[in-house]
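Missing here: one protein chain of the complex. Every other protein chain is in place.
Entry: chain A
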Amino acid sequence: MAPPRSFLWSRRIFLTLLTGFVLIPVHVMVSSSLKPLADVTGKFRWLPSELTIRPYIDIWSTVPLARYFVNSLVAAGAATVCSVVIAVFSAYAVSRYDFRGKRVFTVTVLSTQMFPGILFLLPLFLIYVNIGNATGIALFGSRGGLILTYLTFSLPFSIWMLIGYFDSVPRDLDEAALVDGCGPLGALFRVVVPAAVPGIIAVAVYAFMTAWGEVLFASVMTDDTTRTLAVGLQGYSTLNDVYWNQIMAASLVVSVPVVAGFLLLQRYLVAGLTAGAVK
């Protein structure tokens, strides 16, 4: 039975308006990145007066974008790998074993997820400064320090989501592996992890995306050499000019890898979010 016309028309109108709402900023980003500077300093124009790829060439020299890119890649990548690896072990323990303190552990992990990042920023800043003074190990302003702070949000989320995912892998599978002579770690890596690959991908994608877009810690915990894209993009505004065309070009360049990765892997992410959140 075909839906009634009132439904079809509502759907058409709603989805058209929503598409416009979603697309307008995307259009501004793309079209402005192809405009000469005069087009973005004067009245807004929907389309460039002349198409130019100049902004895409200039972005690399106006600010050290390549270095910021590498910094972001290292920080987000390392935080992702660390939190996924560590989360695999602890999620396995929580999902497969009963032990004293299990509830305390899961509740703690769950509740730290709801804490605002600002809560940890100040203490971590003081800890880093103090460790630096006492031992000479520079955590403040270093990549290592930044990666560690990123674990404040990526680790609890990864643990939480992977517990849900591991729970959905039938216990019979790894119990069979244990009976067949695998150790617990063997069962984890030969049975549970392969069965939960989509969940692990989802966790990794999510952790990477959040770290790649992180602004708060990056704005306080980095210096000139370790600055990430989140802070570095501000460099396109000088006292005299704001190079909006270059800002848009750079925004597009830093977005393409994550958006492409996300759209490719979003099936896994949805499945992972569902396992964790919807149940």
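Everything that follows uses one rule, which is that a residue touches a chain if its C-beta (ideal position, glycine included) is under 8 Å from a C-beta of that chain, and two chains touch if they have at least 3 such contacts; residues count from 1.
FYI, contacts and distances are computed from a predicted model.
Name of the non-displayed chain as stated in its UniProt record, restricted to "CoA transferase subunit A", "Nickel-dependent hydrogenase large subunit", "ABC transporter permease" or "Acyl carrier protein": "ABC transporter permease".
Between the chain not shown and the residues A:I53, A:A66 or A:L122, the one that touches is A:L122.
Of the listed residues A:L34, A:V63 or A:A87, the one in contact with the hidden chain in the full complex is A:A87.
Chain A residues in contact with the hidden partner, per the touch definition given at the top, are 1, 3-4, 6-7, 10-11, 14-15, 18-19, 21-26, 28-29, 32, 40-44, 86-87, 89-90, 92-94, 96-99, 102, 105, 108-109, 111-124, 126-127, 129-130, 133, 148-149, 151-152, 155-156, 159, 171, 175, 178-179, 181-184, 209, 212-216, 219-220, 229-230, 233, 244, 247-248, 251-252, 254-255, 258-259, 262-263, 266, 269-271, 273-274, 277-278.
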